[in-house]
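Yeah, one chain of the complex is gone here, protein chain that is, but the others are all in their spots.
On to subunit A.
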Amino acid sequence: MAHRKGVSTTLDTNGRWWFGMKPKHQRLVLALVAFVALIGAGFIAAAALKEEASYFYTPATMAKAKIEPGKAVRLGGMVQKGSIVRGADGVSITFIVQDRDATQKVAYRGITPDLFVEGSGVVADGRLRPDGVFVADSLLAKHDENYVPKELADIDMNTAEHTKDTLSK
C-alpha cells in the first residue's frame, strides 16, 4: 500500500494514514493549517506595527504620545473650517488641524497644494514649537474617499463635508 503511486511520503513514517486520511486530504489539511498560521502571523505583525507603521499622528494621538518640542514628526487631520489665516506677506499661513477629539494649531510658510482647503484632510511634516504651535516644513493635501462632480458641489467649493450630505440624499 505504501508503495502505491501518489502516496505521500511525508508524515507517513509508519505506512499508515493520519486518521485514515488520503494523502491528498493530508496535503489539503497541511496547506490550510499553514495558510491560517500565515494569515494569523500577518495580523499579529500588523497589530504590533500599529503605532509605528502609522504615517502620521492625529492631534489626539500626538497629545497622547507627548511629543517633545523640536522632534521631527508628521501631523495629519482635517483643516478646521474658518481656521485658515493668511499672513500679510502672502506666504505665511496658520490654521487648525482637528480630529474627532482634539485640535492642533499649525504655522506654515510656503505655497499650499491645490487640494488644501478648509474641511479637507492635510498631512504636515514639522515639529512642535515650545509654545505648542506645530511649525510645518511641508504640507500634503489628503483626499477623502468621496468623488463628486463639480456641479453637485457648487454651493461651496471650500466645503468638503458638504458632499456627504449631497450623496446621502
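Keep this in mind: contacts are C-beta pairs under 8 Å (C-beta built on N, C-alpha and C of every residue); 3 or more make two chains touch, one makes a residue touch a chain; residues count from 1.
Keep in mind that, in the parts below, contacts and distances are computed from a predicted model.
Note on the omitted subunit: UniProt lists it as "Heme exporter protein C", one of the names in "Phosphate transport system permease protein", "Carbohydrate ABC transporter membrane protein 2 (CUT1 family)", "Cytochrome P450" or "Heme exporter protein C".
Set against the missing chain, the residues A:21, A:46, A:65 or A:85 yield one that touches it, A:46.
Residues touching the missing chain, restricted to subunit A, are 6, 24, 27-28, 31, 34-35, 38-39, 41-43, 46, 49-50, 53-58, 61, 76, 113-117, 120-121, 123, 138-153, 157, 160, 163-164, 167 (touch as defined at the top).
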